[in-house]
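One structure below.
Yeah, one chain of the complex is gone here, protein chain that is, but the others are all in their spots.
Chains here go by letter, A and B, matching the order in which they are written, and residues are numbered from 1 within each.
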Amino acid sequence: MIPGPFTTAVRTAQAVARRGLSARDCLEQVHDQGNRTVALVVTALSFFGAVMVTIAYAQARKITGNLATVGPPYLELLVRDFGPLTCALLAAARCGAASAAELSAMAVNEQVEALELCNGDPYSDLVAPRFVGALVAVPLLCILGTSAAAVSAALTARYVFLTDGMAFLDPRFIDGWDLLSGGLKALLAAAWIPLAASSRGLAARGGSAAVGEATTDGVVVACVGSIVLVAAVGLLFQLLGV
Amino acid sequence: MRMDCERVGVLHGPARALAEVSLSLAPGEHVLLCGPAGSGKTTLLKVLAGLLRPTSGAVRWDGEDVAHLDEAGRRRRQASLGMVFQTDALFDSRTVLENVLLPLHNRGVGREEARARAEAALEAVGLLQAARMRPEALSGGMRKRAGIARALVVAPEVLFADDPLAGQDPATARALGELLDRQAAGRTLVVSSPEPPPVLTIQRWWVVDGGRLVHDGPPAPALIGVEEGT
Partner (left out) sequence: MSAVLAALGRGTLAAARAAGQSALVLGRTLRAAPRMNRRELLRAFGHFGWESLGICLWVAVVIGVMVVVQSGLYANRFGARMALGWASGFAVTWEFGPLLLGVVLAARVGARNAAELAVLKAGGQLEGLSGISLDPYPVLLAPRWVAITASTGMLASVTLLVAVCMEVVSAWASLGVPPRVFTGSMADALGWQDVLGGTTKALFFGAAVATVSTAVGLRASGGARGVGLAAASAVVRSSFAIFGLDLLLTPVLAAGLSR
């Protein structure tokens, strides 16, 4: 029976309560998952921002409208839905693949068992730092990515389509609920990604094919889980009517 | 520590890795675990070391069923075990010295003492000059010696060595055998190997085949198709 993300969460919490947590390992994970993913998230979101404006422009031309009027609602959409979702997907891809691949390679090479005989614990020594790292890094990545998308949309509107770019940075439609919704989505995805990837990684048995399979599984479970969590929060807020 | 297996069976998915293995290991004994590739040697070592939970049967350490031990109890007993893994299982992101220090840190040994003990262990295997290198920079024989140093640094009562001489050239194999022989004095030792390793003097053999224990007693080279005296 493969322990799933939830079992992994419980075991990690127990192990940390028993044995504590290494600050150095956590910082290393913040660096690994955060700094090494910044370039990807910022580039991708700038790109998506520009693409969205281009599509909006094509629509604006077809429907008699001017591009600038969609600026403020566009920014709200970005902060509430699009930014957290895309950033979480990218983080799940990059960080999920890294964690699942490294942990599965360790499992296959008997390093997890060696750790146990070194009086270590895979949950407190390997999973917990990844969890803390993601919990710090992923929300920051979401903020950076969302900002990048907004700025790139504004620049594209201003310099490519020669309209009022500042409309895409106009926060008049954004209220506390939007920020809460976006933040909650980012946090939930941040908690899910390392647990999903680690549980698949630690369960790997066999050779190179097992590492590949665990990597894939980790990525898929991390991505799909993030999508579901983001959608669930969106639905919850919709039902609450905010 | 005394170890007993009672009708231990292990399933790896649908495949049977061990079946109905019963044996006992008294303190201070030196045992060779022999058998062809895929016969269950690694599985048996891991079951004895409490790293793998048997699907059926029971493993006892000093008469206590391992399955009934709580986490703390299991860890306390595992602290007196050392294992040299088939794949070395060195942590790639740490230097050789950090690898050897890890079990001491995790046992709460003080910084100064840990360092002295780790350096002594590395000296004993002749790796002190490579202490600051990463495992990937080492040769196969050196990695194996680093693995031995990490297993020995906690002064284990029982030392398991999983095919420690595999893939080593004859001279390295001889040196590793001598090293293990020297370090085995005063402890329990179980060495697995497809054929009897040179140098090591061992009175008791376990022979496994197809997951079953087919021989438990004095050396029986004929059983694994090796001439007497090799």
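Criterion: a contact is a pair of C-beta atoms (placed from the backbone, for glycine too) under 8 Å apart; a residue touches a chain by one contact, two chains touch by 3 or more.
Just so we're clear, the structure is a prediction, and the values are computed from it rather than from any experiment.
Among the residues A:17, A:160 or A:209, only A:209 touches the chain that is left out of the figure.
Among A:5, A:96, A:120 or A:194, only A:96 touches the chain left out of the display.
Not every partner is drawn; the one left out touches subunit B at residues 90, 92-93, 134-136.
In the full complex, subunit A touches the hidden chain at residues 36-37, 39-40, 43-44, 47-48, 51-52, 54-56, 58-60, 62-65, 69-70, 73-74, 77, 81-82, 85, 89-90, 92-106, 108-109, 111, 207-209, 211-213, 215-216, 219-220, 223-224, 227, 231.
Assume only the chains that are shown with their structure count from here on.
Separating the centre of subunit A from that of subunit B, both taken as means of CA atoms, is a distance of 42 Å.
Every residue of subunit A that touches subunit B in the complex is listed here, in rising order: 18, 109-111, 113-120, 205. The touching residues of subunit B, counted against subunit A in their complex, run 12, 46, 49, 51, 71, 75, 78-79, 81-83, 85-91, 102-103, 106-107, 150-151.
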